[in-house]
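Only a single protein chain was left out; the remaining protein chains are all shown in position.
And now, subunit A:
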């Protein structure tokens, strides 16, 4: 199966290991990976800050870039959600709305793609240790992907999974919120870190690099020994 990878700007620049793990994992599951080099960012930072006109230019660029893809897969619930939003954003635009809809219809978050399209729940991964999972807001509430990561993690050999208390509360990332509303963001991420510590997790796993950068960056500053991993990295360990 041919898969077109939308790697996201955060992974391209800061978390290259997540991109590598995504490629290796999907290849192992029988996919052929294509990476359109023209890809940039989904436009979310500008869009969510209210700069819709500026963001739309980025969106049009991404629509053009991924036009020929059959399946678009991305290791981010939030960026997948943004692609899914495109048809609403271009609503009423005769040229761009249908193209945006075509893009949205073939976009999948990584775990969603593995479970729903490839129909695989055990990828043969192994990781020994006690882990908890951060359910990111956009992926859970807006994209509606709740079960897929849990099903995949359940089948990781050696992994002891502990649920995270108050998992439904946002970690305080929120893109530019994390810098615009720093003092509030700090309280939110501290509560999240408190719960991760409380359950005695050695690993914090998530499916969105934004949230993981926030929680991981805070834990690192505080010298917490908890290892942060993207779910693609976990599923790629054999």
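As a convention for this text, a contact is a pair of C-beta atoms (placed from the backbone, for glycine too) under 8 Å apart; a residue touches a chain by one contact, two chains touch by 3 or more; residues count from 1.
FYI, contacts and distances are computed from a predicted model.
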item: Chain left out of the displayed complex - its UniProt protein name, from "Lactate utilization protein B", "Carboxymuconolactone decarboxylase-like domain-containing protein", "Integral membrane protein" or "Cyclic nucleotide-binding protein"; value: "Lactate utilization protein B"
item: Among A:4, A:107, A:132 or A:178, residue touching the chain not depicted; value: A:178
item: Residue, one of A:3, A:41, A:131 or A:164, that touches the chain absent here; value: A:41
item: Contact set of subunit A toward the excluded chain (per top definition); value: 7, 9, 11-16, 19-20, 23, 35, 37-41, 43, 45-46, 48-55, 57-58, 60-61, 65, 137-138, 141-142, 168-170, 172-175, 177-189, 191, 213-214, 216-218, 220-221
